[in-house]
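Removed: one protein chain of the complex. Kept in place: all other protein chains.
Each chain carries a letter (A, B and C) given by its place in the written order, and its residues are counted from 1.
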Amino acid sequence: MSVPLLYEISSPGRRGYSLPAADVPQKPVERLLPAKALRKEAPMLPEVSEVDVVRHFTNLSRLNYGVDVGFYPLGSCTMKYNPKIDEAVAELPGFAGLHPYQPETTVQGALALLWELERDLCEVTGMARMTMQPAAGAHGELTGLFLIAAYHRARGEGEQRKKVLVPDSSHGTNPASAALAGFEVVSVPSDERGMVDLERLRAAVGPDTAALMLTNPNTLGLFEEQIVEISRTVHAAGALLYYDGANLNAILGKARPGDMGFDVVHLNLHKTFATPHGGGGPGSGPVGVKEALVPFLPVPVVEKGPDGFRLAYDRPQSIGKVKAFYGNFLVALKAYAYLRAVGPEGLEQVSEDAVLNANYLRVKLRPHFAVPFDRTCMHEFVLSGSRQKARGVHTLDMAKRLLDLGFHAPTIYFPLIVEEALMIEPTETESQQTLDAFAAAMAQIAREAEEEPELVKDAPHHTPVRRLDEARAARQPDLRWTPGR
Amino acid sequence: MSVPLLYEISSPGRRGYSLPAADVPQKPVERLLPAKALRKEAPMLPEVSEVDVVRHFTNLSRLNYGVDVGFYPLGSCTMKYNPKIDEAVAELPGFAGLHPYQPETTVQGALALLWELERDLCEVTGMARMTMQPAAGAHGELTGLFLIAAYHRARGEGEQRKKVLVPDSSHGTNPASAALAGFEVVSVPSDERGMVDLERLRAAVGPDTAALMLTNPNTLGLFEEQIVEISRTVHAAGALLYYDGANLNAILGKARPGDMGFDVVHLNLHKTFATPHGGGGPGSGPVGVKEALVPFLPVPVVEKGPDGFRLAYDRPQSIGKVKAFYGNFLVALKAYAYLRAVGPEGLEQVSEDAVLNANYLRVKLRPHFAVPFDRTCMHEFVLSGSRQKARGVHTLDMAKRLLDLGFHAPTIYFPLIVEEALMIEPTETESQQTLDAFAAAMAQIAREAEEEPELVKDAPHHTPVRRLDEARAARQPDLRWTPGR
Amino acid sequence: MNFLPHTERERAEMLKACGVKSVEELFAPIPEAVRLRRPLDLPGPLSEMELAGHLQALAGRNTPTNGLLSFLGAGAYEHYVPAAVGQLTGRAEFYTAYTPYQPEVSQGTLQAIYEFQSYVAALTGLDVANASLYDGATAVAEAAAMALAHTRRTEVLIGANVHPEYREVLKTYTRQWEVTVRELPAPEGALDPAAAAAQVSEQTAAVIVQNPNFFGLVEAGEELAQAAHAKGALLIVVANPVSLGLLEAPGAYGADLCVGEGQPLGNPLGFGGPYVGFMAARESLVRRMPGRIVGATVDRDGRRGFVLTLQTREQHIRREKATSNICSNEALCALAFTVHLSLLGPQGLKELAELCLQKAHYAADRLSALPGFKLAFPGPFFHEFVVRVPGPAEELAERLAARGILPGLPLGRFYPDLTDALLVCVTETKSKAAIDRLVEALAEEAKRA
Partner (left out) sequence: MNFLPHTERERAEMLKACGVKSVEELFAPIPEAVRLRRPLDLPGPLSEMELAGHLQALAGRNTPTNGLLSFLGAGAYEHYVPAAVGQLTGRAEFYTAYTPYQPEVSQGTLQAIYEFQSYVAALTGLDVANASLYDGATAVAEAAAMALAHTRRTEVLIGANVHPEYREVLKTYTRQWEVTVRELPAPEGALDPAAAAAQVSEQTAAVIVQNPNFFGLVEAGEELAQAAHAKGALLIVVANPVSLGLLEAPGAYGADLCVGEGQPLGNPLGFGGPYVGFMAARESLVRRMPGRIVGATVDRDGRRGFVLTLQTREQHIRREKATSNICSNEALCALAFTVHLSLLGPQGLKELAELCLQKAHYAADRLSALPGFKLAFPGPFFHEFVVRVPGPAEELAERLAARGILPGLPLGRFYPDLTDALLVCVTETKSKAAIDRLVEALAEEAKRA
């Protein structure tokens, strides 16, 4: 089943390419470039044929599991089905072949698309304007925090507001982004219902607070019911409220971060808006802001004028750029296509079905697993493997066993506040049959944990490789091919 | 590992499509069509979503083996690597979007391509003209035989020449095509060297003979060394010589059927010219003829005139049409792209490497298997499992065991004149490493046949399904899904 | 560009292993008299970039239908093909596989064909279907061959309103057999069952009817079936699969065999090919079917699996006694058909057929209201119709083409009495605005003439 590295089938002189012959008069390379600047040794790359390359990556792909292979209930990641038409339109030469520095007159369709998408996403989130520049969710967070810093700086409070509050249930990127943006991170504990502890929040927030970062519904899949009060508290202290949009899939058309009081929002187009995740990217993390923060948005923004659309750079208060050019355009394009396909009612139905699916699964799994916060959830919910742990079977083991049964595993050990957490997000694109089959697999594993714990602890048994030695990987890093290793 | 039928996951009312709303004034269907003409019951089709469909066929594909997965030494079938660029260009809207009845002025590129391809294939085969109309090799044979019949008819010998000779080593399509074309089939035995038995041929050929069908190199991978004499014999009797082009891969740029005396040639573009086989088609089986048969070619032919290319129908002696429109154009296009990419020297190298690979493997396998005709072969060769049969291990078993070891099996039990035949055609796109790995697998199987025959007889062990009950399939045909079966 | 992996070093090594000095030695079995001792006179080689440019340039010398406004049908139909179809047929394991001779590693292809057979049987209302034929035209000839063999009779009747190219192919095939092919006239566009009945005799193996016929008209299927069956002949129906979302299944009105062109589902126009013929029949005919058939069975462990079956009909076993010579067929096109139909389902197919129906009727209503235009035939039609225009249709079409509109097929090339007629097809791809544009342009150009 294993596929050799291309290095391991390389043969000196074999080629997988063809290049046109040089049709210009040639000069000796040494006359064009100083000898010193020239490479002394060819880079150590494999030498293979086109068929070698095609078989290699085809066979590698066959070792992978994707949404198109089966159910991928990875909590927080919203692994919904990615419509095929979106892939097709992103390949149109009229989009894929555009150079970012072409004259604006030659890219009016692309600018129109960015402009429309911005309006649509603002409508969905309740924000004033949005930038498409960030490349992913975490990049959006960083951008949002830069914007918050610029806002406070503009108000003369830049030096004073150096703290960013994050709940202890938050995603790791939240504190990491805050730190990278130069803030001090303060963790706010959750209460016993899994919500932000309002008292502790009140105690933490103050004139040194730049912002509170939240995702709502939170990482337990629970809606922060006190959101209005939270917003009031944060704003009363002169701080801003940041929305991690990873969980927006729960509330499309039902509620908007802007209406909840959030000042800055990032979205994950590669989650909510159905653009594929590519095995780890590219994503797209647009950031939307309320009116007060609009002047700080990265340049350029797309403006519509009498002569068409243009890229506006004349924005003196802008934080500048967070990425070259205009963001992951071809990803944004897929989100635009998705939005247009689904339409406003369809979008609301997305959230309804996402929430229905999560609750349906929660109810089906309740007999077999501990559910720490067992009440109506939104688009995802968190189980605990605490019961199984008593038998020596850990959440990791159960996750691996799921792979044997043909499913991707849920997110595990997150959020950190739940012991042996299994975070399950079915998404709206899964049918009742799929959910039933998954529930049956989970029930089987719970039974196995009781009756044949070793079977689970030794899992997976039927995957291309078995459990991998991660400790060894970290202790003796082997991060690239080296001849003779 | 098994994938349910879509019927088995169907849910009434589920949908995987979206259609535009009707934007014209609607009339009740009953006013447009008589009640009697309307369907009373909806066709029994599954009702599934887009994600259901995508996962279904993605997972089905994962049960398949293709050239892009690995080595496919299917003798006679020339399963060479299919260049990716050919797939890409066949999707260009300027080709894929052409209606066959568009005005000729709007399809000049397509006609130019057909015209150029015809010229190229004539050059490669040594023929005068060629039709692209036949859809596959066997269809080409049928067309060729229609041409031969028309030729004799035109000479007043239509009633007299009713026999077609085929060697006993020939491919089944040859006699079947001859029969379908209304001829009586006469089998000509091979001699002990695997060649056409000239004496028997001389005895068989006569004034009632319409044609002799040959492939050269023959199905043993051996070149008919007496081809000049064969040609003389056939022509002396007033009969024609037909070339089954399935084996042209051996002689590109080295020898041409036209120069050997063949009057009619069919090619398999899905073999020699690298167009993919699609799991059983579409192929393309152009037929080329010598000058004397040109008037009989199917209509239309592409002609080049002062105003560009046109489809010429004004051909009174034509046999008519063998297929609607102009053949499998998008397949022919891939062959054209392949030819242009490879060029004349490349094409010769193709045959050199194909022949080299076959001989290399033959020599490597000789220690382990009986080689009934063990001399220099062309692009393929035939082993016999006779030694292993003594241990109760049949060629079928060894073929199945190869599947376990990650290879597609060779063609088996063909040609019929070799006991327990294994017909191996490596093609030129396989590397030495691949051939070595295959030889090692074959050697392993030979060893297993000696030492653990049951292992081979029970093979395959690691495929998505194990050996299938073909007798039951034929005895109790289950040819479609039926509810409740 | 070449796709050859060998380096010169490897070639040398391998030649040595073969015990020869040069590759030339391996070609020694070819007699010198037939050796080609000059380079082939071909262009190339081109690098991939140059090749892509060359083919783009060739493609640029064509104007595809989506760059025009086309109302051409006549056996090749422009439908919207969902993006999922190409993504799935583009899976390398499908398109780079051979015919599934080793079922254990071909379950993908085999199961997909089994589903194709199931769909074709369901659409046509017949018992069994095969794994595909070359196209609709050859499917007609194959069906005729089956009927002739089954009935042991010597004559075939075919409607003069069956696709002209299909009739031509039938003629080419049957010319070699000792049989007669006669055409049933269709002066009003559709066949007259009574007149047809009068033609059927004890020598008639089959009556071949296209429904909807070449002119788009719906035929009286049941009456034609009765006409055929009354004398022991078979009824062969040639059907458009999209129409079967709405129209009665041929099996339900008495067809013994139903064949057709599968292109309208899943397959691009492609300048006429590759397309895919389908064939379904009553159970009793299954052992006479041409081509491949897939059946379900079980493996050694009792799991369901699929295999090529009833192979004793086939040429690789029966040689000249086979039911047909077919080896490669059109599997990948059949897969595209299957994927598209899977997405549509029964309801989608029905809606699609209705959309075509409504749009075609809107166009017919508008066109026939133009001065000098009128529908050529009175009967009900599906998504194609024949309209008579003022003056020669060929010239009018040329003038429209100059405006980027292909108004339909001028019928004079096939029917000398219809030189003033266009065969117009309207599918879901034509918006009302597009139809209106056609109507306007035709009105203007007709006036101008």
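The rule is short, and it goes like this: a residue touches a chain if its C-beta (ideal position, glycine included) is under 8 Å from a C-beta of that chain, and two chains touch if they have at least 3 such contacts.
The model shown is predicted, which means the values in this text are computed figures rather than measured ones.
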Contacts of the hidden chain among displayed chains: A, B, C
From A:188, A:289, A:335 or A:355, residue that would touch the chain that is not displayed: A:355
Omitted-chain contact residue, chosen from C:48, C:354 or C:420: C:48
For chain C, residues in touch with the removed chain: 48-49, 52, 80, 82-83, 87, 90, 92, 428-429
Residue numbers in chain B that touch the chain omitted from display: 11-14, 17-21, 48-52, 54, 58, 83-85, 87-88
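The rule is simple: only the chains that are shown with their structure count from here on.
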Centroid spacing, where centroids are CA-atom means, of chain A and chain B in whole angstrom: 47
Sites on chain B at which at least two other chains make contact: 14, 50, 54, 58, 62, 67-69, 81, 83, 341, 429-432
Multi-chain contact residues (two or more partners), chain C: 1-6, 10, 45-46, 48, 82, 84, 86-87, 92
